[in-house]
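Below is one structure; the comments refer to it alone.
What follows is part of the complex, with its chains left where they were.
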Amino acid sequence: MKITVFNTGGTFNKRYNPILGQLEVPTDSMALDAVLKSIHNVQVEIINLISKDSLDITNDDRTFLVNQIQKCEDEAIIVIHGTDTMDLTADFIAQYINNKKVILTGAMIPMSIDSIEATMNFSLALGFLNASVAHGVYVAMHGAVASYEKLKKNRMQGKFLIID
Amino acid sequence: MKITVFNTGGTFNKRYNPILGQLEVPTDSMALDAVLKSIHNVQVEIINLISKDSLDITNDDRTFLVNQIQKCEDEAIIVIHGTDTMDLTADFIAQYINNKKVILTGAMIPMSIDSIEATMNFSLALGFLNASVAHGVYVAMHGAVASYEKLKKNRMQGKFLIID
Amino acid sequence: MKITVFNTGGTFNKRYNPILGQLEVPTDSMALDAVLKSIHNVQVEIINLISKDSLDITNDDRTFLVNQIQKCEDEAIIVIHGTDTMDLTADFIAQYINNKKVILTGAMIPMSIDSIEATMNFSLALGFLNASVAHGVYVAMHGAVASYEKLKKNRMQGKFLIID
């Protein structure tokens, strides 16, 4: 299997900058690289497309992302995205892409602070892509992989929950 | 979704005992509990069935495990198992179980030493079960989820690799 | 040996709040508690006095801290403090306290993100107090324990450096 990961930043990637005393979205893929070390049966290409907190993602960013997905030769795509506007970006992608398996994922806690949640979310996406799944736009978070219309962030609880 | 996790021990669970100065297979599920904190959309029941290094797993243990799987009401089952004889146990299960989705997983590095690989392997299984997959016996390791006949440990490299 | 640790907050204690998506100074001493597990020969009393980023520490806070140090029965005192105004608080303490060994310490990286630097800085203070040292106000950071007048934060480099 070959997949492309489009990295748009978000909490998943955040790292602490000791000089500034705050968390930053880096432009690299160090958080993903840590996960890649345990993947031996999938060819993974990481493209650092955008490096933003998801509250700062614009529709221009989304158009750019859709263009990149369209141009991508892989059928299986994972998008790393901040959690706050993951639903908006998923909606946007679903309007334009219908011939690929696109899974958005991210984390509530930076990989650099606690690797378990971020690793789980990414690996849920990867495990799902190992099955024969239909084209579509999905979200992989907190134990679930489901259509982007059914798995949404509950801001009060800080959890992605399946909506019945 | 509701799944049962049968924990048989193995490297996934090992923890360091400072008094004895060595790694031990504990009888609890502390390693799994750490992963469960990030799962909010799946009902997971953990049963600590056997607590052994997989080199010590006997066919009596395997018969006991098969009996437990048969009695289990859940259709989706994850078995945490040591890597050295995961293939033998998978073979054994496949002889007796054909009406469930059984996924064996584990880790080359204890969760307590490096949480990334163990979290990934377990989450691959969970992600795969989120898709509509056929009954069967599978292995989830190192980026892949595949039939137990196709994903095997390469002892020289210390990796589970797909066999063509 | 018996020592009192006055915890005033700062980066040393910061933890990530996934709901708010930011680092917070907690009112507890969880960061110190993690270090205490490895201390078996010193009686350590932790008092959570103030829970602030050090940029928010006021002279009222400093007066309160000095009063607590004066009332404290222990001769050996460690103050956990944010790095940005550690020098101001040390100056302030030195004006009022001359019959105790007061060591200020903290961290550039939260204990919850990377435990090594924070553990080192605290343990430098503890190691220094195991020697026969004179009354005074000291800073323990980045390999050094020295008079508060000689060990200062270099903001450009993000390091505490000895001033010759």
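As written, the chain order gives the labels A, B and C, with residue 1 at the start of each chain.
Assume contacts are C-beta pairs under 8 Å (C-beta built on N, C-alpha and C of every residue); 3 or more make two chains touch, one makes a residue touch a chain.
Just so you know, these numbers come straight off a predicted model, no measurement behind them.
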Item to check | Identical protein chains in the complete assembly, only 3 of which are shown | outcome: 4
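We adopt the following convention: only the chains that are shown with their structure count from here on.
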Checklist entry - When you draw the chains as points and link the ones that touch, which shape shows up: line, ring, star, complete, or other? => result line
Checklist outcome for this item: Chain centre (avg CA) closest to assembly CA average -> A
Checklist outcome for this item: Averaging C-alpha coordinates per chain, one finds the centres of chain A and chain C separated by a number of Å equal to 39
Checklist entry - What whole-Å value do you get for the distance between chain A and chain B if each is reduced to the mean of its CA atoms? => result 26
Checklist entry - So what's the Cα centroid distance for chain B and chain C, whole Å? => result 45
Checklist entry - Tell me, which residues of chain C touch at least two other chains? => result none
Checklist entry - So in the complex, which bits of chain C are touching chain A? => result 11, 16, 18-19, 21-23, 84, 108-110, 112-114, 155-158
Checklist entry - For the complex, which residues does chain B have touching chain A? => result 1, 34-35, 37-42, 44, 115-117, 119-133, 140, 142-146, 151, 159-162
